[in-house]
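Of the protein chains in this complex, all but one are displayed in their positions.
Take a look at chain A:
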Amino acid sequence: MPDAVLRAENLTKRYGGITALEDVSLSLAAGEVLALLGANGAGKSTLVKLLSGNILPDGGSIAIGGEGRHLTSPRMAFEAGVATVHQELSLFGSLTVAQNVLIGREERGRFGHIREDASLRRTEALLAEIGVPDIAADARVGTLSLAQRQLVEIAKAMSFDPRVLILDEPTSALGLTDVHRLLTVVRGLRAKGRAIIFISHRMEEIEDIADSVTILRSGRKVGAFPRHSFTRERALELMLGETQQQLHAVPPPPAPPDSTPPILQVADLRLDGRLNGVSFDLRPGEVLGLAGLEGQGQKDMLFALFGLFRRGLRGDVIIRGQARRASRPLQAIAAGLAFIPDDRKNMGGFMFLPIAHNVTITILNRLRRFLFLDSRQEKAVVSALIRQLAIKCSSADAPLGSLSGGNQQKVIAAKWLAFERDIYLFCDPTRGVDAGARETIYATIRDLAAAGKGIILYSTDMVEFPILCSRVLVFRGGKIAGAVSGAEINEESILALSFRDTGTVAA
């Protein structure tokens, strides 16, 4: 294919010992839409970051328009003709559309002053070119809808006049009408001869727009088809790979009998656009998994239960028969909830404080003798937990920040173990955690279940569900798309539900 606009060969990227992308090649012709498909952690984002100059490959090469390129910065990628619209938008809400689109490249006059009117006209032309003339170039971006911002990002990317446009999950947060509009824009760009890489989790969109489909799994390219030979079944199979049988060796904690009264009941929980009517029960001793592709409402569900949304939450949360919907963590904790976050730095621990103080921060009331804290009792509590969770530290007085990520996570778990709650919410607890700490966290979850606690586990690592959960709810678009339990819990059943066609998009 001599006419390939973009040709990437044998791209490899490693982070420490982990290979995020291995030996991936792809080529893209002018006027082609290539869809990139893969489960969480398959390497899609790594590939995008390599092509957009955010990171450098450890091996392989990138050629644009037949010319080998070393993309060392996003700027350089723009200049080489690759523009990327990342999943997280990077617009400035307080500036106008025109100011955003042309930032740093405004139309300027003789004295170096910005010619606002010329900038506006140029932006209007760009918006018209991509087919969205209804967005006002002088509107403040903060006043636009999410879909409109997404389109402004595309206009901004197009202002570089790129040969290759990369759209990283542009539709993940959009409703149906907006998706159609965006796909129309993409079709228009294709007709104008741009090469487009389109990433989406929605099969129906891919069938609608893609000319070819490339599938990644665990950092490798496992399949590539032209549109006409693409089927959903085959794609799912490839994304999944061989199921890892050995992980099923450890059976999950048994499900409590159906007669056990639930400890937590959630009824029709809603949070504008993020949760669209979620209902389920949790029994003591049960480990309930929340699965699905990233950003389908699982995390919002846990945040909502723990009172991290101060308003906008509708529906009922009933704990032990009492209505306990929380609008702040203090209320949730009082209702018997504990929360182990994935974001240790920002929401879990105190990096400068000693390990001991991190562990006991929730139970200082109990450690009081007269007015003061009983340091002997505190030491006893802390050292017992350090032993139980095998926390590797020089002493309990070392600052939390001096520990490895896995050990930090154990300290945060210890904080809530010390404070014996009834319901434990684990929010992707093993993200960025080493293998040893992983095992400890799994063991902790099993122990808590055996002790009759209710546990909800949200994870982005699907192998955790079969070995820990007796029931898994699969989220999609802020709703429960389906549930699997017992022996039916495996990656295949979860992925099938995650990608299931909801039948809402009419092709």
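Assume a contact is a pair of C-beta atoms (placed from the backbone, for glycine too) under 8 Å apart; a residue touches a chain by one contact, two chains touch by 3 or more; residues count from 1.
Keep in mind that, in the parts below, contacts and distances are computed from a predicted model.
Among the names given as "STAS domain-containing protein", "Electron transfer flavoprotein subunit beta", "ABC transporter permease" or "Alpha-L-glutamate ligase-like protein", UniProt records the absent chain under the name "ABC transporter permease". Contact with the chain that does not appear here is found for just one residue of A:A29, A:M351 or A:A384, A:M351. Touch with the chain that is not drawn comes from one residue among A:Q87, A:S218, A:T362 or A:Q388, which is A:T362. In the complete complex, the residue from A:A304, A:I333 or A:M462 that touches the missing chain is A:I333.
Touching residues on chain A toward the chain that is not drawn are 306, 308, 328-330, 333-334, 339, 341, 346-353, 357, 360-362, 364-365, 368, 371-373, 394, 402, 415.
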